[in-house]
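One protein chain is absent from this view; the other protein chains keep their places.
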Amino acid sequence: MSGIDVDLAVNGLITGLFYALMAVGLSLIFGILRIVNFAHGEFYMVGAYAYTLIALGLGVPAWIALPLAFVTGAALGWLTERTLMRPLYAGYTSWGLMRDEYAVIVTFGLSLFLINLVDKVVGPYAFRGPALVETSRVVLGPVLISGHRLLAAGIAIAVIAITAMLIKWSFWGQQIRAVSQNRLGASLAGIDTAKASVIVFMLSGGLAAFAGALLSPVINASPDVGIFPAIKSYIIVVLGGMGSVPGAIVASLLLGVIESFGAVYLSYQYRDAFGLILLMLFLLFRPQGLFGEKGREV
Amino acid sequence: MTLLSVRGVSKRYGGLTAVDQVSFNVEAGELVGLIGPNGSGKTTLLNILSGLAVPDSGEILLDGAPCQGLTPERLAQRGVMRMFQLTRVFRRMNVVDNLLVAGRALGLGADEALLRADALISELRLDVIRHLDAGQLSGGQMKLLEFGVCFMVPPRIALLDEPFAAVHPTMKEIMGDFIRARHEKGQTFILVSHDMPVVVELCQRAICMNAGGVIIDAATREVLNDPRVIEAYLGGHAV
Partner (left out) sequence: MAQSSSTSPAVQPSGAQLTTTRTTVEFRAALIAMAVVALIPLGVSNPYWLGVLVVSMYFAILAGSWNLLAGYTGQFSLAPATFAMIGAYTTGLLNHYFGTPPLLGIVAAIVVAGLIGLLLGRAVMRLVGPYLALTTLSFAEIMRLVTANSIDITRGDLGLSVAGLMDSRVGWYYLFLGALVLLLLMFYLLLRSKAGLFLQAIRDDEVAARRAGVNVVFWKTAAFAISAAACGFAGALYAHFAELVTPELGLIGQTGLIVSMTVIGGMGTLAGPLVAAFLVYVMSEWLRDVGGYQLVVFAALVVIFARFFREGLWGLAKAAVQRGRQA
């Protein structure tokens, strides 16, 4: 394995880490509500903007702006869940059986709303947030990486690990998993399913915003910057098996590496298309993803 | 010719055998009761007969022609109509339209379908609510509507999955009258039910399932007095 390959692999894995931050939240939402949040990319975008505006606009140190971006995302997630997600489980007569369609339309609309709102309020120009550290190059063997990216990767690992542990071992983590497996049963067992939904949305929003914040020194944050990360998240959630957090993490890393190698060895132009093609293929032929279980027939 | 012939039909889901080598015949004009405790495989068998599940092995002959593995819509075209245990109607369409869907899909012209829909609405006493969307009906009314949908074009065989479950006595009466009236005219039924009095009243013959297999297939009274049936319901476990 040549030096370039190691570099590609490491960079791919790091990109995968950031993907994982976004995909885990989406996976949780799917587990709890059985919907895909089409506005997910906009939480990422809001996080990038929040981080940059707080750090540059208010003169707050980057280290503090980062968690504040998480909080912003979580708050937006809370608001979204409270105002828009209720009909999905509170027995809403008008959309009735068409809850899937409702979820698609309402989150799609929310996505458009947020993109255009930020476009008008903040402006369409791209800008970048402050890096966490100014070291531009760190050398790790054959791998050349920027200091910020390395640090961000470390933070991402920590956050993902904490999240995974919370889901697995904390009280609410177990509640959430119970609701994911069987909503009716969980509520009969006394679990507050509404609260679980709220927590999941807040967590999802916070994580996506955090990812946006971490990456804002690297990406050029513009109002529609969240569209591609969102699509990547959808790909990952399907690949990893809808609702599976470990699956999402593994699929994220996989996608990062595939894209990294694909961009160099196959086509740089179409590097974003690999994931899309994978998504289509999986949805058509293996919707349960790499790790999910095949659903039963009627 | 035997209307329906089921031969050695089996279906497994993972490690569970839901239907185990089931065989029986149904002649034209019979009203056969299908009973058995929960989990005995009755609904899976009905799913297989109506095309919603594909058997792992075995044969099903309708009027002598094999039909296992056919899609639900093909089977409907051939005259197999199935009522669901959890009522399925087209909620955002009104009562008449619900009936028209079945009528038109099964080959009736627009005017004829409307006439038949009218007649069925009368027979099922749904007149007063004919202008409502199906989603606005009460549970019992929905069941009656689903009944109507299944009979817009009289099927070769009607598979009724617990039509009397959780239904108001008045509706039960309407349904019972409907079934009896059609039966007298020669309609063939398989009726899945837990309501023993109704089974005794309507069905001359009963098949009892347990743990996926048929434990007895005989005259209703004989079946209900059979010790194996009693044990299946009261004593033993379904699996």
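Think of it as A and B in the order they're written, each chain with its own count starting at 1.
Going forward, a contact is a pair of C-beta atoms (placed from the backbone, for glycine too) under 8 Å apart; a residue touches a chain by one contact, two chains touch by 3 or more.
From a predicted model like this one, the values you see are computed outputs, not experimental measurements.
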{"item": "Neighbouring displayed chains - absent chain, whole complex", "value": "A, B"}
{"item": "Residue of B:Arg130, B:Arg156, B:Lys172 or B:Arg228 touching the missing chain in the full complex", "value": "B:Arg130"}
{"item": "Hidden partner chain, touching residue among B:Arg12, B:Arg92, B:Arg180 or B:Arg228", "value": "B:Arg92"}
{"item": "Touch list for subunit B against the chain that is not drawn", "value": "50-52, 71-73, 76-77, 81-82, 84, 88-97, 100-102, 104-106, 110-111, 114-115, 117-119, 121-122, 127-128, 130-131, 149"}
{"item": "Interface residues of subunit A (partner: the chain not displayed)", "value": "35-36, 38, 83-84, 87, 94-95, 97-98, 100-106, 108-113, 115-117, 119-120, 227, 231, 234, 238, 269-270, 272-273, 276-277, 279-280, 283-284, 287, 298"}
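As a convention for this text, only the chains that are shown with their structure count from here on.
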{"item": "Length of the line joining the C-alpha centres of subunit A and subunit B, rounded to whole Å", "value": "47"}
